[in-house]
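With one protein chain withheld, the remaining protein chains of the complex are depicted in position.
Labels run A and B following the written order; every chain starts at residue 1.
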Amino acid sequence: MARKKFLSLTAVAAAAALSLSACSPSATESSEESSSADGSKKGGSGESLTIGIKFDQPGLGFREGSNDPTGFDVEVARFVAKEMGVDEADITWVQTPSANRENALENGEVDMIFATYSITDERKERVAFAGPYFVAGQDLLVRADEEEITGPDSLDGKNLCSVTGSTSAQKIKDEYSQGVNLVEQGGYAECVTYLESGQVDAVTTDDIILAGLAGTEANKGKFKVVGDPFSVERYGVGLNKDNDTCQQINDAIQKMKDEGAWEEALKSNTEGTGYEADDELNSGADAEFESCD
Amino acid sequence: MESLTTLFEQYGSQIPVAFWMNIKLTVLAAIGSFVLGVVLALFRISPVASLRAVGTAYVHLVRNTPLTIIMLIGVLAVWGQLKITFADDFTLNFFIFAVISLSLYHAAFMCEAIRSGVNTVPQGQAEAARAIGLGFLPAARLVILPQALRGAITPIGNTLIALTKNTTVAAAASVAEASVLMKTMIEFRPDVMVAIFMTFAVGFCLIVIPIGLLTTWASDRLAVAR
């Protein structure tokens, strides 16, 4: 008796588990995809794009609830998509955390990625890049009233926060200020709460990411970006190696810059942080487009 | 094989350091959780209703909270907002936070282990203690707890084993221990990840299995003959 009951219980549970496994994290995302694919048919253009962005990086790629995503990355992506003849309604936004970006491109899960994606030789072995659409540099975020910290070499005896697994904090310790106290956290949002309460004196990563954090509603006016970038991070558009869109994307980015929409998008997303994109980086040799061969 | 040698040349010396961190966490948190566990167990069998309530509430609350959350709240709220700092050096500071979080968490399990030991002490022992005029604390200290602890060796050993393994969660409190190093090594050399994983897994087996054997041996040897 008991055995039969238990077995049937197990069977029910197994069935439940199987049906549950049908809605894995990726399945939830692709359900959004199918709904937007329907939308594209109604739109009549027939073109649609799946674009990978960050969902948790305010000012660059951020999605609140089920709203449309916002941020500089997203606006560049929208502009490029429009130039490629894809309506905004036909874009499916997919979250691509840093660790997943190459995989998602190689599998064809996304068509392109705009997610603070630095162009590096190592990554180029697996994926292709268009752009860069922005050149960032590693910088420091400090409290608005901070006077002492002016750059990476003024951090001796100070407390610095960065994200677990990123090399940016270690770089400061190795190359600039040996006496810096490092704490690594799961995300920059944690670092910002420590900066606010005074437990750390600076947060380090790419300048535009810092500006985005400082520009959120809750943080407005509390922090400033030091403005002395000490590395070069060229944000590219991640593409599959077999793409045929690279040149099209480069042209679109160029057009966005020429028309002034680029400048505008940058301004509106970093408003109130005193941040200005480094001109030297963004008009010099580092901003030259990747070749699309 | 050659690639393995270079990998272990680069990281080999860090592996004992990382494991040493886990061992330090284990030993300190074992002491901390045992002391707190005894206190909680005393609370739970004490004559004072409010102490019993505090003990019960603590055990129920902590046993049902993920350790990850305790670590995160410790760092985010207690260090980040209440600004309670134990050392200026971050490494030491977060190490202490990890020890405290581990102690608080496992104290609930230690308490239950000791309480199960108390259950093995026959009622006659307590009656005898009372009969010779011992009050609650002397009776607990001289008669009940010594027997209870000997009867609780197996569950205490199980808690110690769980504690040893849970020291890896200290990664959430920014402590550089074995799991963090393993992650770094696998990210560096994904082609030999099975070898790397086995190295760390066997390392934990080497710590955990002796604890288990020691527990069995001790519980056999120290069992109160009845």
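Note that in this section contacts are C-beta pairs under 8 Å (C-beta built on N, C-alpha and C of every residue); 3 or more make two chains touch, one makes a residue touch a chain.
One rule holds in what follows: contacts and distances are computed from a predicted model.
One chain of this complex is left out of the view, and of "Amino acid ABC transporter permease", "Septum site-determining protein MinD", "Phenylacetate-CoA oxygenase subunit PaaA" or "ABC-type nitrate/sulfonate/bicarbonate transport system ATPase subunit", the protein name its UniProt record gives is "Amino acid ABC transporter permease". Every shown chain that the unseen chain touches in the whole complex is listed here: A, B.
Between the chain not shown and the residues A:73, A:109 or A:206, the one that touches is A:109. In the complete complex, the residue from B:14, B:91 or B:125 that touches the missing chain is B:125. Of B:23, B:39, B:76 or B:218, it is B:76 that touches the chain left out of the display. Touching residues on chain B toward the chain that is not drawn are 44-50, 60-61, 63-69, 72-73, 76-77, 80-83, 115-116, 118-123, 125-127, 129-130, 135-136, 139-140, 144, 161, 165-169, 171-172, 178-179, 182-183, 186-187, 190, 193, 197, 200-201, 204-205, 208-209.
Even with one chain removed from view, chain A keeps its contact list with that chain: residues 2-3, 6, 10, 13-14, 16-17, 20-21, 23-26, 28-30, 55-56, 58, 62, 64-66, 94-95, 97, 99-100, 102-104, 106-107, 109, 186-190, 192-193, 196-197, 216-219.
Here, only the chains that are shown with their structure count from here on.
Chain A and chain B have centres, each the mean of its CA atoms, that are 39 Å apart.
Residues 75-76, 79-81, 83, 85, 88-90, 94, 172, 174, 183, 187 of chain B are the ones touching chain A in the complex.
Touching chain B in their complex are the following residues of chain A: 159, 164-165, 181-186, 190, 193-194, 197-199.
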